[in-house]
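Just one protein chain is left out here, and the rest sit where they should.
For reference, chains read A and B in written order, and residue numbers begin at 1 within each chain.
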Amino acid sequence: MSITLDHISYSYSIGTAYEKHALKDINLTIKDGEFIGLIGHTGSGKSTLIQHLNGLMKATSGSIYYNGKDIYDEDYDMKELRSKVGLVFQYPEHQLFETTVIKDVSFGPRNQGLPQLEIDLHSYEALKQVGIGEDLIDCSPFELSGGQKRRVAIAGVLAMRPEVLILDEPTAGLDPAGRDEILDQIAKLHKERKITVILVSHSMEDVAKYVDRILVMNKGELVYSDVPRKVFANYKVLESIGLAAPQVTYVMHGLREQGIAVDTNATTIDEAKREILKWAHREIIEG
Amino acid sequence: MIRDITIGQYYPKDSFIHKLDPRTKIIGTFVFIISLFLFRNKFLPYVVVIGFLGLVIGASQVPIKHIVKGLKSIIFLMVFAIVFNVFLTSGEVLWQWGILKITKEGLENAGFMALRLTLLIMGSSIMTFTTTPNHLTDGLEKIMNPLKRIKVPVHEISMMMSIALRFIPILLEETDKIMKAQMARGADFESGNLIKKAKSLVPLLVPLFVSAFRRANDLAMAMEARCYRGGEGRTKMKPLKYRKEDFISYLILVLYLVSLVVVKKVSPV
Partner (left out) sequence: MGIIKAKKLVHEYIRRDEEGNAVGINRALDDLDLDIQKGDFVAILGHNGSGKSTLAKHLNAILMPTEGTLWVNGYDTKEEEHIWDIRQSAGMVFQNPDNQIISTIVEEDVGFGPENLGVPTEEIWRRVDESLRAVGMLEYRSHSPNKLSGGQKQRVAIAGIMAMKPKCIVLDEPTAMLDPDGRKEVIRTITELNKQENVTILLITHYMEEVIGADKVIVMDQGKIVMQGTPREIFTQVEELKKYRLDVPQVTELAYELRKSGLAIAEGILSVDELVNEITRL
């Protein structure tokens, strides 16, 4: 199972002076079970890209194949696609509308036309997955704290049991602990349920910690698509497009410039620590 | 897309019209609209009207393309008016099918109606394109000032209007976002009968209202934090003052009206 984008382009206001190319010839395959980080400056086209993946936006040219089927075929079931490719928008708590948490979460499964028993089952399970306890399910979603609302909204998408989960900056505005909780839950879901995850984020540190592959967008183009350490090795290019590598990348390169033989590929605190300690201990042995 | 609506959005330029006092523009627009209904289906007066409007558009430096774009949003209204006039005016029958008939008068009426509507929208959009909403409400506030004596809260009304203008684009964008978010959860805003459609709007309207209230609350706090306490004791950054250009404009407006009346009198058709 996979998503394949074949020469996808998207332009606004074609034929007018305001014509703008939001996506330019994107070629990309997302394999089943991947954990992908999508990064890019505001306006780089990453929001446009993710809305193409579940058919909310339609490309001006090119094709998208979901599990080998062309989603732009006339008889393709768009509704089905949207429940297979779950999209969590930025500030998803702004879409809550029901009188109770459980009712809100079951909006998705209800739209899927499932029998009541399954609607309940899927909704309860989704709430459990995001760490919302049974004591909260009959509360009004508007009474919850900011972090809880966010998690209920994410559960609303999870309850549709998507095969692919796309999250647009799921941690925006949360405090550090809240941020780690959400990201850990997503990582756990990815590990246990084997769902494909696409995480849109501004934080290189977060992306480096969780994902298998990073996609970098700039001005509507896909600039990099590679494992984190290879993407971050181009930190100077990243800076030129308004991004940056995680701080540890800079530490490793800084050390290298000072003539210290460490592997500059380290992208997380753990990796960097191991590298630096390896170097320090060798010094001691040699000394 | 909802966002494409250009009607009423300020178009920054530094033209003669932009610099006029908003009161001049409001009164001018008002007079212009009335002038459209002063005469019935006659060709010649329209030449004067179009000439006048052309002059104003030229002086405003707003590209004509931009103004025409604003007309898109009234196409529905226009088609409705045309159909209504074409089929429901009695007179010399040109074509008939069952109870549907097209008359010469109907075609004429429809044509003039469409022209009048187009001119009306273009004329009034010139005012909104060349006047910032704040200026516009300032102008209205000043014009309505005498009403204060009968306890009409003129300042509050104009403040409300300018805030509404500021937030309309934001709320439109928000509507778009919420719609998409609910569609991602399988919501269907299009199919079904009227009742089903109305029901499907709940997931859109509830979040929209919640958001509007939250914004209103935030804004009220931000205004208070900036020492807003009503119109009392407030000064103006841009106080309204008539200048030479405004008197010239009023003169041109009178000239326009006079020539219109004259042309109407002498016009044979």
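Assume contacts are C-beta pairs under 8 Å (C-beta built on N, C-alpha and C of every residue); 3 or more make two chains touch, one makes a residue touch a chain.
If you're wondering where the values come from, they're calculated on a predicted model, not measured in any experiment.
From the set A:Lys31, A:Lys128 or A:Lys273, the residue in touch with the chain omitted from the display is A:Lys273, counting the whole complex. In the complete complex, the residue from B:Leu55, B:Val79 or B:Met223 that touches the missing chain is B:Met223.
Looking at chain B, the residues touching the absent chain are 10, 12, 132-134, 162-163, 165-166, 169-170, 214-215, 218-219, 221-229, 233-239.
Where chain A meets the chain that is not shown, the touching residues are 41-42, 145-147, 172-178, 180, 202, 205, 242, 244, 246-248, 250-251, 254-255, 258, 260, 269, 272-273, 276-277, 280, 283.
By our rule, only the chains that are shown with their structure count from here on.
Separation between the centroids of chain A and chain B, computed from CA atoms only, is 43 Å.
Interface residues of chain B facing chain A in the complex, by the touch rule stated above, are 4, 174, 177-178, 180-188, 202-203, 206-207, 210-211. Taken together, the chain A residues at the contact with chain B in this complex read 13, 51, 54, 56, 79, 82-83, 86-89, 92, 94-97, 107-108, 111-112, 142, 156-157, 160.
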